[in-house]
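One structure coming up, written as structure tokens, with questions to follow.
A single protein chain has been omitted; all remaining protein chains appear in their positions.
Labels run A, B and C following the written order; every chain starts at residue 1.
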Amino acid sequence: MGMMTQMMSATGMDAEQMELMEACIEACAACEQACVMCSDADLGDGMMRCSSMCSTCADVCNAMMRMMMRPTGWDMDAMTAMLRATIAMCTACAAECGMHADMHEHCAMCAQACRDCIAACENLLAAMPAMAGSTAASM
Amino acid sequence: MGMMTQMMSATGMDAEQMELMEACIEACAACEQACVMCSDADLGDGMMRCSSMCSTCADVCNAMMRMMMRPTGWDMDAMTAMLRATIAMCTACAAECGMHADMHEHCAMCAQACRDCIAACENLLAAMPAMAGSTAASM
Amino acid sequence: MGMMTQMMSATGMDAEQMELMEACIEACAACEQACVMCSDADLGDGMMRCSSMCSTCADVCNAMMRMMMRPTGWDMDAMTAMLRATIAMCTACAAECGMHADMHEHCAMCAQACRDCIAACENLLAAMPAMAGSTAASM
Partner (left out) sequence: MGMMTQMMSATGMDAEQMELMEACIEACAACEQACVMCSDADLGDGMMRCSSMCSTCADVCNAMMRMMMRPTGWDMDAMTAMLRATIAMCTACAAECGMHADMHEHCAMCAQACRDCIAACENLLAAMPAMAGSTAASM
């Protein structure tokens, strides 16, 4: 993440904002991985809605992660909307996985990864108005 | 798209809603392709912000397309939020590409693909409340 | 595809090579879409191995498609290896989907999309040595 810190500092973000975004990138990456594995494990466990949701949640988290990692093209409105979409998808996925968490370890772990991702996205979203002010030139 | 029609009819969507979603899937696929090509062509033309935005727009459109193609796990809130995120990203990308449309054919084509995608997403979004009613069971 | 033709002509490819690559891009895009839909439909039909393979085949085809669409960074060895990987994955997926083609329309369509993609990749692979010669500078 050293590279990311360096790149983000060039955008005018302060230390706290950078920490929140790094945490969000990590949470999206972890959620993508948990969702891909859970989606595949669900197949053997007969949970079709869970498997389908996990596949889409993985794709949304990957797109969110990549957006944050490309500061050259950051757009505030798009990032805000994408953070909300990631929160909505992770919320749906956490609810579905949560229903099978007692029976399947992979669902318990995936639901937790989704909840962690929601928290990280919400924290970043809360810091966004401040970001908009400090990085007007590059956003 | 015959397969998609068959799958969507199982969700309780009516003919008009299916048409709007198929159009949106096609527009997202076309926009992903235009953005990947434009992002690469921008490199030679020195347009860094445009190239970065196109890369992210391609990822967002791909995630949006795949979400629509997985009816088993559809969630109304997530789809609404993701349609809004796609519209926001395509709007930012169309504005940036639009500034170079006179000089670069790839930017003109990419900006048009973004605008087509925005229109398709907005049309589907407008039909979503009706979808929510008719497909309550599977959404 | 007009944009693609324009971009490829800048790499020194001849008309026949361009046609083969455009066909391959289209086949990869179609195969990704068929695989995403088939993977999701498999969930309801209890075909776990088919669903898992289709998900991976969709990801491989998307990566292959994007590689072809970024001529600025083309590398001959990487493209050759990636065409072989796409052929291998589509071959495995076509075999699995083909076993259920009689029962499930989505599997029949997906198996056909995989076979079309294999053919398009093989055609391009056969034309690659000639490409290497004519586009040495940019490859």
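Rule of thumb we're sticking to: a contact is a pair of C-beta atoms (placed from the backbone, for glycine too) under 8 Å apart; a residue touches a chain by one contact, two chains touch by 3 or more.
Bear in mind that the values here come from a model prediction, so they are computed numbers and not experimental data.
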Fill in: Sole contact to the chain not displayed, among B:11, B:39, B:72 or B:91
B:39
Worksheet item: Which of these, C:15, C:78, C:103 or C:126, touches the one chain of the complex that we don't see?
Response: C:78
Practice prompt. Against the chain that's been left off, what residues of subunit B make contact? List them.
Written response: 39-40, 43-44, 46, 48-49, 51-52, 55
Discussion item. Across the whole complex, list the residues on subunit A that are touched by the chain not included here.
Written reply: 2-4, 6-7, 25, 29, 33-34, 36-41, 43-44, 58, 62, 65-66, 69-73, 105-106, 109-110
Worksheet entry | Residues from subunit C at the interface with the omitted partner, ascending | 48-56, 59-60, 62-63, 66-67, 70-73, 75, 77-78, 80-82, 84-85, 87-89, 91-92, 96
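The rule is short, and it goes like this: only the chains that are shown with their structure count from here on.
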Worksheet, complete the sentence: Busiest interface, judged by C-beta pairs in contact, is A-B
Item to complete: Could you find the chain whose CA centre sits the greatest distance from that of subunit A?
Response: C
Response to the item:
Taking the mean of all protein C-alpha atoms as the centre, the chain whose own C-alpha mean lies closest is B
Response to the item:
Whole-Å distance, C-alpha centre of subunit A to that of subunit C, is 29
Worksheet item: Once you find the CA centre of subunit A and the CA centre of subunit B, what distance in Å lies between them?
Response: 20
Discussion item. Going by the contact rule already set, what residues in subunit B reach two or more other chains?
Written reply: 62, 66, 70-73
